[in-house]
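Contents: one structure, followed by commentary.
All protein chains but one are shown at their positions in the complex.
Naming follows writing order (A, B and C), and every chain is counted from residue 1.
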């Protein structure tokens, strides 16, 4: 069988590197171009000695012409507001794209501009309506036919998957949702920053961007859509859009996101009942694991995997439900989910290469 | 001046060790007995080589007779449900006691029994009414005259100090309080446990005791008292007692507690206004530091100190206030606060030896 | 093709767990029995939730009869001095065994008894001569036909592979070898120990067993054999046996061994020359990666892999060579190497399932 030809734009960030690791062992694909603006011309094993004897591949610069001619599908692993300058050109050459930035996740360009402080140009804006939000547990069918998939953010993946069933079945108050998330240090990427130095993060814990983290609009868009079953923009314009209170924190570990979600139950429920709701909602989702109370997931259960592990407990004293949702931020929160999307878009088994 | 004679019951747990460290350098006290059931007969520097050349002191067994005859004040750093068997006897000999267990924190013996699964005997129960809850920022005057001080738990210290001003001035809804706390590993003590092994905690993060952590009744008792200005038992019997939703998590660091508190503002407020409320409430408290928004405390700012650092932010989008309160769990959360209480009980400057 | 039937004795230690992880995905084997004395009767995913949805397997007790009847090959992952009570019985039923303890690594039973403080019985002692030391890079051919393989220790694997070429070609003084090794915390296993608690290891570093670590005789036996090309016992009796100075240290990380080896060059050499010696010595070894100076391996390059990465530098100022050898202690240092041995014993590709 002919292998799918894959290129990765931005192969030397943490996410790009993880994509390379997965795809070099994926039985149905072949890596064509790996680009890196910082390390153009070097072999990938010179940048990451982990690849020694495993992958022999030169890093190239971003030549859209060459890449589109020789690839079937391209992963763009670029920073927010940079991806939008690259994606349209690649897309018009007729190849498929999975974009790992935030640039195509937000349907409403005005909302994007408000939170990311840069607007789309006309061509890019036109792509928004046909982009599919790449959360397979919610949008499996749309992803199958997508040309451009916006791969979800790490926090949003853990949050949306964590509470979607509760909202879908209207078991909770949609207007009082508190999300307390904790992320490992790779979540911040490989940019130089004193705050990310070992001596600054180690033996420490802190909150950051406590009110205005730019993953909020993405989460709210999707939760609104799940709850109201319809169009986010319309609901939001009518003032019905869901608003969450979200607080991200920095954990002194390499990988993993742990979201503790607090919601108010509309009616008292047994844990058994809620368990069934989750099990049914995710019955066909190979990467979802629902823990039976009182068991709860921990970050180490998912590190190095594409699983999203979910557990919950009902706090009867205050009629709240606490949901814990954990993922590996570089896998289910980025590269793993991107490959899951690629598998779905290409007709491969959903778990191929990420099992 | 004659020095205050101090003994420590349980000197080789993490809290006991921290007490020794502080008191050996305290200019106004003298260490008399250090007891340890596990290491009786050894010198403390044989158990903790950190004390080499600094403290030369044999660990003894618990001889109440001897200890009370030769001490002015005793710290009991024993496990919950063990302390209650030791405190009454010491107390009747006329010495002062600062108890670091939970045994005398809960005013209502029925509530204690419900959460700690052991009841007080008659003598011990009678002590509850005269015990002072040793949170100096709230009970300064009572502590001055106390014979028995119940030193607060680590989580309760961070939580109560974090939100007391908001409740005292009725700025928030007292019936919708969510506390998401994270603690370093010393919080669990020095008992053998596979779950506390390095390889189990490191690169991990998890929640534990998600609904029934036994620090809850202590927090609720004090918050109720602060809010209603009166008697916890009465309020609670009338169904008005405050109930919190509390979730503790285990951080892969040695020391520190970080509590993220979510409350609903009764009315929209400016951050400037809230700041003034906090500053006024804590104006005479030498160990409270209030951060001006948008600055927020981090665990490393308080590690090794007796400070409680507090910061907050108003999430206008959802009309909530998020308060962050951090302490060193072994200092302001245990031994440091105990010495602060000792200073107050003894007429020493409040910050002596813990500055 | 019929799959090889495998059982694992001691499946819930760190090494046993790692074996399960590898073998459950190995395309040519089938797991039959997993035994655990501590968790008999539980499903493995109840002990390690990581296995949820991936492996559904009850842990059994050690029934040699049943296991040998239904297995082709058994891994014994038991503590030192325990394995010798189990292996002979299994072996006489005609199945192959890979023993991960130290019990069959030392050829001379007197030496074993000296270092491990327990002697072999007659039957067990008789097995020593036919046991093959399972270091494939040195004993590939013998392993192919072995019935009983003694899987090397973690430190010995890193040390022997690190300096074998220098000794084999007599480039260094065999009587002045200093090995300074550092190991992650999983190296100590899952037994309860206060010294392995998070708060004790974290932010710390220490040496342990600085003179009498029981991996020494194993290393000296193999180095002697490599250097003299012949019989360890004879050389040693003649006083020619190699003696090393070995110091293990405990690193505050989960996995990895890093050995810094100091040797005196017999004659000044160029690094280029030494590089060729290493490259040639390991030319057919799929898990050896030799770094070209001045590049050096780091622990993170091998974490999660079966590689042994080797780098070196010549310190011309003092005519010494420093060799750095790193492995993942649970993989190339234990479970990974054991599967490598299984592959070789079974005629599978050497890298199958551990690539």
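As a convention for this text, contacts are C-beta pairs under 8 Å (C-beta built on N, C-alpha and C of every residue); 3 or more make two chains touch, one makes a residue touch a chain.
Predicted model, so just to flag it, every value in this text is computed and none were measured.
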{"item": "Hidden partner chain, touching residue among C:187, C:256 or C:336", "value": "C:256"}
{"item": "Candidates B:180, B:203 or B:222 - the one touching the absent chain", "value": "B:203"}
{"item": "Among C:24, C:47, C:244 or C:285, the residue in touch with the chain that has been omitted", "value": "C:244"}
{"item": "Residue among C:110, C:192 or C:210 touching the omitted chain", "value": "C:210"}
{"item": "Given A:201, A:223, A:288 or A:354, the one touching the chain that is not displayed", "value": "A:201"}
{"item": "Chain not shown, touching residues in chain A", "value": "14, 184-186, 190, 192-194, 196-203, 252-254"}
{"item": "Chain not shown, touching residues in chain C", "value": "176, 178, 180, 182, 202-207, 210-211, 243-245, 247, 249, 251-256, 258, 260, 262, 294, 296, 298-300, 303, 313-318, 320, 322, 324"}
{"item": "Absent-chain interface as seen on chain B, which is shown", "value": "25, 49-50, 52-53, 203, 289, 291, 295, 297-298, 300-301, 304-305, 307, 309, 355"}
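Assume only the chains that are shown with their structure count from here on.
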{"item": "Longest centre-to-centre distance from chain B, chain (CA-based)", "value": "C"}
{"item": "Distance from chain B to chain A - Cα centre to Cα centre, in angstrom", "value": "40"}
{"item": "Centroid spacing, where centroids are CA-atom means, of chain B and chain C in whole angstrom", "value": "47"}
{"item": "Junction residues of chain C, two or more chains touched", "value": "203"}
